[in-house]
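Quick one: the structure is below, questions incoming.
Left out: one protein chain. Kept in place: all the others.
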Amino acid sequence: MSIAEILPLEIIDKTVGQPVLVMLTSHREFSGTLVGYDDFVNVVLEEVVEYDHDQEIKRHAGKMLLSGNNIAMLVPGGKRVQ
Amino acid sequence: MSIAEILPLEIIDKTVGQPVLVMLTSHREFSGTLVGYDDFVNVVLEEVVEYDHDQEIKRHAGKMLLSGNNIAMLVPGGKRVQ
Amino acid sequence: MSIAEILPLEIIDKTVGQPVLVMLTSHREFSGTLVGYDDFVNVVLEEVVEYDHDQEIKRHAGKMLLSGNNIAMLVPGGKRVQ
Amino acid sequence: MSIAEILPLEIIDKTVGQPVLVMLTSHREFSGTLVGYDDFVNVVLEEVVEYDHDQEIKRHAGKMLLSGNNIAMLVPGGKRVQ
Amino acid sequence: MSIAEILPLEIIDKTVGQPVLVMLTSHREFSGTLVGYDDFVNVVLEEVVEYDHDQEIKRHAGKMLLSGNNIAMLVPGGKRVQ
Amino acid sequence: MSIAEILPLEIIDKTVGQPVLVMLTSHREFSGTLVGYDDFVNVVLEEVVEYDHDQEIKRHAGKMLLSGNNIAMLVPGGKRVQ
Partner (left out) sequence: MSIAEILPLEIIDKTVGQPVLVMLTSHREFSGTLVGYDDFVNVVLEEVVEYDHDQEIKRHAGKMLLSGNNIAMLVPGGKRVQ
């Protein structure tokens, strides 16, 4: 490969300690700080805001585990106002 | 990795004996005390309240096993009033 | 782990011969006596009542096999009136 | 385990040559005589009646193979009138 | 096992060269001549008629491969008029 | 097996360089020229027309990769006018 390429797990690793947006396969979204992950792309977030169709529906004060099986998308930087 | 990271299974292990909220892939939620788990993230809860769209729909007095395959989210601390 | 923990399969094993409630991923529920299981959490029930949205829809006089792939929840003690 | 337990595959094996009711994950039901199975719980039925929401919708004169992946429930004894 | 049993793959093998009806997990049906299969129950049909809710919706003149992952039911003998 | 049988992957291999119709599990269809595949039945098409309920909805000028996990049906010869 002639172009410097970024591995998917590398992106996750670099985001630890930073804001992240996670979308489940059901399109439900979670925005928070990424505090951990494993090789199955199970992730741990902190101070999470939960969104349904871009509407904030809930805040979770502590930690949250999201199962890798159900994660469709992960965006470093977190939820941004459109 | 320069930042202290928390492994997903570590979060579950630390929550044993404490309140937890589990959301299935169908978005049905279960809030109770975590009394056990295994490596497939099958979990055992106790004194569970079942929610559908944030409405309490049922109480389960004893233990409950939730299958890891269907768990989308796990929040230590349990269900909180918004 | 400092707290005595209950393994998920242990819960199932202890429930053999006792009433149990099983919910499938489709939310269809089955209440009966647990008479067997295997490591894939395939279970065998007896004298089963089938529920859809908490309404009794059918009774099955003999044994029933439920496939572990589709089991979302298992509650020792069976269906309880709310 | 102190209680005599029945293994799920044992139930299927004992039902060979007898009536059986099979429900798929889509809740579509098939009632017929079980004439074969394998370790993946793929089953072969004979003289099958197909039901949708408990309404008979079709009869299949010969043999039918149902894929284990999609089987949610299997009831020895077949479909019974409620 | 005291009763002569038919293995699921045996049924498929005996149907090669003969009419067959295949139903996908989505309930879409395909009726044609079975001309091949493999151990994953991927099948090859020929001269296929495609049905949706028992209505003929399309004819495919040549060969067709159906993926084993999505096959719920396979009936030797093909589609029969009710 | 007494009848000459065609292996599913053989069908795909023989179709390279020829028109093909691919239907996903969601019933979305793609018609184009098959230019590549692998053992997981991931396929590469070229000059693809995308159909939804038999209506042409889009044309893709170059190459397209379709993931084997989501492929339900593959028809050598491509989309034909009914």
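Going in written order, the chains are labelled A, B, C, D, E and F, and every chain counts its residues from 1.
The working rule: contacts are C-beta pairs under 8 Å (C-beta built on N, C-alpha and C of every residue); 3 or more make two chains touch, one makes a residue touch a chain.
Since we're looking at a predicted model, the values are computed, not measured.
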Using the document's contact rule, name the residues of chain A that touch the chain not shown here. 1, 3, 5-12, 25, 27, 41, 68-69, 71-77, 80, 82
Going by the touch rule given at the top, which residues of chain F touch the chain that is not shown? 13, 16-17, 24-26, 28, 30, 35-38, 42-44, 58-67, 69-70
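As a working rule, only the chains that are shown with their structure count from here on.
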Please give the intersection of the contact partners of chain A with those of chain C. B
Everything stays put except that chain D is ignored; which chain groups still touch one another? A, B, C | E, F
Over half of the interface residue numbers used by both chain A and chain B, so same, or under half, so different? different
In whole angstrom, the CA-centroid distance of chain A from chain D equals 42
How big is the gap, in whole Å, between where the Cα atoms of chain E centre and where those of chain F centre? 19
Please set out, as single numbers or ranges, the residues of chain D touching at least two other chains. 25, 69
What topology does the chain contact graph adopt: line, ring, star, complete, or other? line
Using the contact rule from the top, write out all pairs of chains that touch. A-B, B-C, C-D, D-E, E-F
